[in-house]
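Removed from the display is one protein chain of the complex; every other protein chain stays in position.
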Amino acid sequence: MSGATSVPGGGTPAAARGGPAGTPAPRRRRAPFGAPVVLLAPFLLLFTACTLIPIGYAVYLSLFSERRSGLGFGGATTQVFTGLGNYARALGDAAFRDGFWNTAQYCLLYIPLMLGLSLAVALLLDSALARAKRFFQLALFLPHAVPGIIAALVWTYLYTPGISPVIDALNSTGAQVDVFGHPLPAIVNIAVWEWTGYNMVIFYAALQAIPREVLEAAVVDGAGPLRTAFSVKIPLIRASVVMVGLFTVIGSLQLFTEPVILHDVAPGVVSTWTPNMYAYSAAFERNDYGLAAASSVILALVAAALSFVVTRFTRGRDEKRAGKRTPKPTEHRTETAR
Amino acid sequence: MSSPALHRRRALRLAAAATATVLGVTLLAACGSDGDKSASGSDAGSDGKPVALTFWGWAKGTKDVVQAFNASHPNIQITFEEIPSGNAGGYAKISNAVKAGNAPDVFNVEYPQLPDFVSQGAVQDISKLVSADLKGKYLPQSMELTTLGGSTWALPLDASPQALYYRKDLFEKAGVAVPKTWDEFKDAAAKLKAADANTRIATFFPDDPSTFEAMAWQAGAKWFGTSGDSWKVDMGGAETKKVADYWQGMIADDLIRVQPSFSQQWTASLQKGETAAYLGAAWGGGVLKSTLGTDPAANGKWAVAPMPSWDGQPASGMLGGTTFAVSKDSKKAKAAVEFATWATTTPEGIQARIASGASSAYPADPELIPVAKAAFKTDFYGGQDIYAIYQDAAKSIKPNWSWGPSMGATNTSMKDAFGKLGQGATVPSAVDTAQQATLAELKNRGLKVAG
């Protein structure tokens, strides 16, 4: 997914969950004014310039529309304040709503599939039976080194009858495979390929960190490997699973690169197939900056709302479970001490 | 301004036109052509320094054309910037540059998009710089498309009459004569399919409304018109309906393949002989040749015929075609028009485009056809005189067609609706969708719509 450009962890800010093990933080001190300012300023300035101001500017732009007059040839163009008009147009446009619907379908297919696969592989790798663990880890992780655009291009070839050895092999068995007629699974497959190994590594690391005694206790209790996996290991790395899920949702909302490439070969992938493509098309195909800005703002709001729901939901669960307040991201010490 | 696929399509059309723009120029320049006789009267600065122009385009080889122009025109120096081809947003970048105030002096734009650019205020009225004499040089149907609201906005580089490309061997094998009418075309399609269940006669391009638009144009439809200062949008007329129903029938009867234009699937299917013809335009001859010519077995198997028509009489629309426009804020319009004139009407400029042998573009200035014809090798078409076919087709281009001011929106909505063919959408419903989207877009821009 083009998505995760700035969410490298894909996994899990321990932030939201718990802190890292490690040395305790030094005594917080009120430093001479200069140092923290110098150290923080570059980030805060850039953060303001590249996140806060663009959002503000988009909100501002979303309130205006361009108007021309007469036939539109040679006349003046005027900016008109249209209030929420652009939002109404975006939301009233079936194409925009279809984009969200496509994204929702994509999420429903992709997220369980990818999470399931990466968990399964991580559990396999974590089992005592697996061999050559380093090799498998690396080989499964490699797709992450492939830019989304190249992944999409390569898979496009692998989907094309007459070019792809895979499709030709399938077709020779009599199955008539028409991948381009079913763009949703085609795109999901590309995303699964790109992200399964990546998230597998996160899960594997979490699994490796489960204290040995816990697993031994399970064995003593007579649990077989499958039972151990489902009732001991997965619950213990639940935090990682949830956070990977959260980042996957955010990433999925940004879906752009893969459908844009498939758009060239699969007519079903329309130019507004995802909300992001809709915004792009509004800005660059229709020169309608107001509409582009409004749809970007809506997309950002939806992402924020979804993240909020996911974190809230899991936090609530945690409170019940642990009977304690989930620590704020920064309370490393309390967490560590636990 | 238009979606990636359309862009690709456009890009390639422009590319095909200008591909060639290349070798010949350098060659000619080296031979000491007298290409600079038109240079007199350019608006060179009073300080005697050459006028510096910037020019944006994305066609392969344009750079060399510019070099040749620069070499023969000491008083005008052009800086060429290759912008991303359509699909990476070439048009969008031009619009943006105009908004940001750093637009080039001259840029390439295709006929359908020209009104959009004019309407955005991105293009300069060059009526005063274009003499009646110059206008008279171009094919009238081309000039018509660069004249909007009574003013001249651009100079046409090529015209693009429609043509039918077909596999002689496959047609013969199935006992099919080259169809003259659309009814015959349908019969031919059925025979080809009967002869080999895997073969279809041609391809409907769901990603490319411009082929469909050319068909509507050919049938005599007029989608856009003006009355006073209001637009008239008529995509639901009888002619369009006839064309839409026809192609819907072809698709429903599985007589035609539905594949994106120039995609790997399309290429692979032509290479395997599973698709027997290609409904294209003049520039398509070069594209087809370079796409399939890499396989020696394909040489000589293809031929060109006039596009079938409804009544059997020659008729054509236009499928793409490129122009040179001058940007709104350029202070060097005179020099820019001089360059555009050179590039579109002189043998030097045109031969340059064609000389690589890869482009079968049809010059908008008919005087230059012999130059183009001499440069394009037709072994791939068994030595056929394909320009003769193009020439007849060009004469039969229906006059009075005009493009609307929001073709970006029109084409995007039509293409997206075509993308859903087989999933609830039909060709007629797609056209209707596009009509509605176009009206909404015009209204949104504050333009008047009649009726």
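Per-chain numbering from 1; labels A and B assigned in written order.
Here, a contact is a pair of C-beta atoms (placed from the backbone, for glycine too) under 8 Å apart; a residue touches a chain by one contact, two chains touch by 3 or more.
By our rule, contacts and distances are computed from a predicted model.
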Can you pick, from "Beta-Ig-H3/fasciclin", "Pyruvate dehydrogenase E1 component subunit alpha", "Sugar ABC transporter permease" or "Cytochrome c551 peroxidase", the UniProt protein name of the chain not displayed?
-> "Sugar ABC transporter permease"
With the full complex in mind, choose from A:Leu63, A:Leu91, A:Leu109 or A:Leu124 the residue touching the hidden chain.
-> A:Leu124
Chain B, residues in touch with the chain not shown (by the definition above) | 4, 7-9, 11-13, 15-16, 19, 60, 81-90, 93, 96-97, 99-102, 261-264, 267-268, 271, 287, 290-291, 294-295
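Methods note: only the chains that are shown with their structure count from here on.
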For chain A and chain B, let me know how many angstrom lie between their CA-based centres, rounded off.
-> 40
Flag every residue of chain A that touches chain B in the complex, lowest number first.
-> 65-78, 80, 89, 95, 156-157, 160-163, 180, 260, 263-272, 281, 283-288
As the complex stands, chain B meets chain A at residues 1-5, 8, 87, 89, 92, 95, 115, 118-121, 125, 148-149, 151, 206-207, 226, 229-231, 258, 260, 263-265, 268-269, 271-272, 405-406, 408-409, 412, 415-416, 418-421, 423, 441, 444-448
